[in-house]
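Only one protein chain is missing; all other protein chains are in place.
Moving on to subunit A:
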Amino acid sequence: MSNVLRPYLAAVRSTLTAALTLEDFSSQVVERHNKPEVEVGVSKEVLLNPLTISRNENERVLVEPSVNSVRISIKIKQADEIEQILCHKFTRFMMQRAESFIVLRRKAVKGYDISFLITNNHTDIMLKHKIVDFIIQFMEEVDKEISEMKLSLNARARVVAESYLSVFNA
(Lines give C-alpha, C1' and ligand atoms only; values in the text may rest on other atoms or scores of the structure.)
Protein backbone atom coordinates (compact mmCIF):
# COMPACT_ATOMS: atom_id res chain seq x y z
CA MET A 1 0.00 0.00 0.00
CA SER A 2 2.94 2.28 -0.51
CA ASN A 3 1.01 4.30 -3.07
CA VAL A 4 -1.11 5.66 -0.23
CA LEU A 5 1.80 5.86 2.19
CA ARG A 6 3.55 8.63 0.29
CA PRO A 7 0.65 11.10 0.21
CA TYR A 8 -0.19 10.12 3.80
CA LEU A 9 3.27 11.06 5.03
CA ALA A 10 3.27 14.16 2.83
CA ALA A 11 -0.02 15.25 4.36
CA VAL A 12 1.32 14.66 7.88
CA ARG A 13 4.48 16.59 7.03
CA SER A 14 2.66 19.62 5.66
CA THR A 15 0.19 19.65 8.57
CA LEU A 16 3.03 19.47 11.09
CA THR A 17 4.95 22.22 9.34
CA ALA A 18 1.85 24.38 9.54
CA ALA A 19 1.19 23.52 13.20
CA LEU A 20 4.74 24.08 14.47
CA THR A 21 4.56 27.88 14.42
CA LEU A 22 4.78 28.29 18.17
CA GLU A 23 5.54 31.28 20.33
CA ASP A 24 5.92 31.88 24.01
CA PHE A 25 2.63 32.51 25.78
CA SER A 26 2.31 32.84 29.55
CA SER A 27 -0.69 31.32 31.24
CA GLN A 28 -3.74 33.57 31.34
CA VAL A 29 -5.21 31.70 34.28
CA VAL A 30 -2.34 31.63 36.75
CA GLU A 31 0.07 34.52 36.91
CA ARG A 32 3.76 33.95 36.41
CA HIS A 33 3.11 30.46 35.05
CA ASN A 34 3.93 29.25 31.57
CA LYS A 35 2.20 26.01 30.61
CA PRO A 36 1.64 24.17 27.31
CA GLU A 37 -1.84 25.41 26.46
CA VAL A 38 -2.89 22.27 24.61
CA GLU A 39 -2.45 20.29 27.83
CA VAL A 40 -4.25 22.77 30.04
CA GLY A 41 -7.13 23.33 27.62
CA VAL A 42 -8.84 26.01 29.69
CA SER A 43 -8.62 29.14 27.52
CA LYS A 44 -10.66 28.58 24.37
CA GLU A 45 -9.09 31.37 22.38
CA VAL A 46 -5.55 29.97 22.38
CA LEU A 47 -6.54 26.50 21.19
CA LEU A 48 -6.75 25.86 17.46
CA ASN A 49 -8.88 23.29 15.64
CA PRO A 50 -7.59 19.72 15.95
CA LEU A 51 -6.91 18.07 12.61
CA THR A 52 -6.94 14.37 11.78
CA ILE A 53 -5.04 12.78 8.93
CA SER A 54 -5.95 9.18 8.29
CA ARG A 55 -4.95 6.59 5.77
CA ASN A 56 -7.66 4.13 6.71
CA GLU A 57 -9.68 3.30 9.81
CA ASN A 58 -6.75 1.83 11.69
CA GLU A 59 -4.02 4.36 10.99
CA ARG A 60 -4.59 7.94 12.10
CA VAL A 61 -2.62 10.95 13.21
CA LEU A 62 -4.30 13.61 15.37
CA VAL A 63 -2.65 17.02 15.48
CA GLU A 64 -3.92 19.36 18.20
CA PRO A 65 -2.27 22.77 17.83
CA SER A 66 -2.35 25.73 20.16
CA VAL A 67 -0.46 28.97 20.51
CA ASN A 68 2.56 27.57 22.32
CA SER A 69 2.37 23.79 21.97
CA VAL A 70 1.31 20.99 19.63
CA ARG A 71 0.19 17.52 20.63
CA ILE A 72 0.59 14.83 17.97
CA SER A 73 -1.03 11.44 18.58
CA ILE A 74 -0.44 8.45 16.33
CA LYS A 75 -2.50 5.30 16.01
CA ILE A 76 -0.27 2.55 14.67
CA LYS A 77 -1.65 -0.12 12.38
CA GLN A 78 -2.23 -3.36 14.29
CA ALA A 79 -3.58 -6.14 12.16
CA ASP A 80 -3.92 -8.95 14.70
CA GLU A 81 -3.53 -9.73 18.39
CA ILE A 82 0.19 -10.41 18.23
CA GLU A 83 0.79 -7.00 16.67
CA GLN A 84 -1.41 -5.40 19.30
CA ILE A 85 0.66 -6.90 22.11
CA LEU A 86 3.95 -6.04 20.40
CA CYS A 87 2.83 -2.49 19.71
CA HIS A 88 1.65 -2.02 23.28
CA LYS A 89 4.95 -3.26 24.70
CA PHE A 90 7.03 -1.28 22.25
CA THR A 91 5.25 2.01 22.93
CA ARG A 92 5.31 1.36 26.67
CA PHE A 93 9.09 0.82 26.47
CA MET A 94 9.53 4.16 24.77
CA MET A 95 7.08 6.08 26.91
CA GLN A 96 8.83 4.96 30.09
CA ARG A 97 11.98 6.58 28.70
CA ALA A 98 10.22 9.71 27.57
CA GLU A 99 12.75 12.02 29.26
CA SER A 100 15.51 11.13 26.83
CA PHE A 101 13.19 11.54 23.86
CA ILE A 102 12.40 15.11 24.93
CA VAL A 103 9.32 15.48 22.76
CA LEU A 104 7.58 12.24 23.78
CA ARG A 105 4.57 12.31 26.07
CA ARG A 106 4.49 9.84 28.96
CA LYS A 107 0.91 8.81 28.33
CA ALA A 108 -0.74 8.46 24.97
CA VAL A 109 -3.98 10.30 24.32
CA LYS A 110 -7.06 8.08 24.66
CA GLY A 111 -7.74 6.18 21.45
CA TYR A 112 -4.17 6.47 20.18
CA ASP A 113 -0.97 4.50 20.73
CA ILE A 114 1.68 7.14 21.22
CA SER A 115 1.71 10.91 21.68
CA PHE A 116 4.25 13.67 21.25
CA LEU A 117 4.14 17.08 22.90
CA ILE A 118 6.19 19.81 21.23
CA THR A 119 6.39 23.20 22.94
CA ASN A 120 7.87 26.54 21.94
CA ASN A 121 10.95 25.75 24.03
CA HIS A 122 11.61 22.72 21.86
CA THR A 123 11.23 24.71 18.65
CA ASP A 124 13.62 27.30 20.04
CA ILE A 125 16.31 24.75 20.80
CA MET A 126 15.79 22.44 17.85
CA LEU A 127 15.25 23.01 14.13
CA LYS A 128 11.57 22.79 13.13
CA HIS A 129 12.08 20.88 9.91
CA LYS A 130 14.25 18.39 11.78
CA ILE A 131 11.52 17.81 14.36
CA VAL A 132 9.07 17.14 11.52
CA ASP A 133 11.59 14.80 9.88
CA PHE A 134 11.94 12.95 13.17
CA ILE A 135 8.22 12.39 13.54
CA ILE A 136 7.83 11.21 9.93
CA GLN A 137 10.82 8.89 10.25
CA PHE A 138 9.38 7.55 13.50
CA MET A 139 6.09 6.75 11.78
CA GLU A 140 7.86 4.94 8.96
CA GLU A 141 10.14 2.96 11.24
CA VAL A 142 7.66 1.88 13.88
CA ASP A 143 5.71 -0.15 11.32
CA LYS A 144 8.92 -1.82 10.14
CA GLU A 145 10.04 -2.57 13.69
CA ILE A 146 6.78 -4.18 14.65
CA SER A 147 6.70 -6.45 11.60
CA GLU A 148 10.35 -7.37 12.23
CA MET A 149 9.57 -8.25 15.83
CA LYS A 150 6.59 -10.30 14.74
CA LEU A 151 8.69 -12.25 12.22
CA SER A 152 11.42 -13.02 14.73
CA LEU A 153 8.78 -13.96 17.30
CA ASN A 154 7.21 -16.43 14.88
CA ALA A 155 10.60 -17.85 13.93
CA ARG A 156 11.57 -18.38 17.55
CA ALA A 157 8.21 -19.93 18.36
CA ARG A 158 8.59 -22.34 15.44
CA VAL A 159 12.08 -23.41 16.54
CA VAL A 160 10.96 -23.93 20.13
CA ALA A 161 7.86 -25.87 19.13
CA GLU A 162 9.86 -28.08 16.77
CA SER A 163 12.52 -28.96 19.29
CA TYR A 164 9.95 -29.56 22.02
CA LEU A 165 7.58 -31.68 20.00
CA SER A 166 10.31 -33.67 18.19
CA VAL A 167 10.76 -35.63 21.45
CA PHE A 168 7.25 -36.99 21.11
CA ASN A 169 7.79 -37.95 17.51
CA ALA A 170 10.71 -40.27 18.05
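Keep this in mind: a contact is a pair of C-beta atoms (placed from the backbone, for glycine too) under 8 Å apart; a residue touches a chain by one contact, two chains touch by 3 or more; residues count from 1.
Keep in mind that, in the parts below, contacts and distances are computed from a predicted model.
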| item | value |
| --- | --- |
| Undepicted complex member, UniProt protein name, chosen from "Eukaryotic translation initiation factor 3 subunit C", "Actin-related protein 2/3 complex subunit 5", "Leucine rich repeat containing 58b" or "Large ribosomal subunit protein uL29m" | "Actin-related protein 2/3 complex subunit 5" |
| Given A:N3, A:S100 or A:S166, the one touching the chain that is not displayed | A:N3 |
| Contact with the hidden chain (one of A:N56, A:Q137 or A:S152) | A:N56 |
| Residues from subunit A at the interface with the omitted partner, ascending | 3-4, 7-8, 10-11, 14-15, 17-19, 21, 43-45, 48-49, 51-57, 60, 65 |
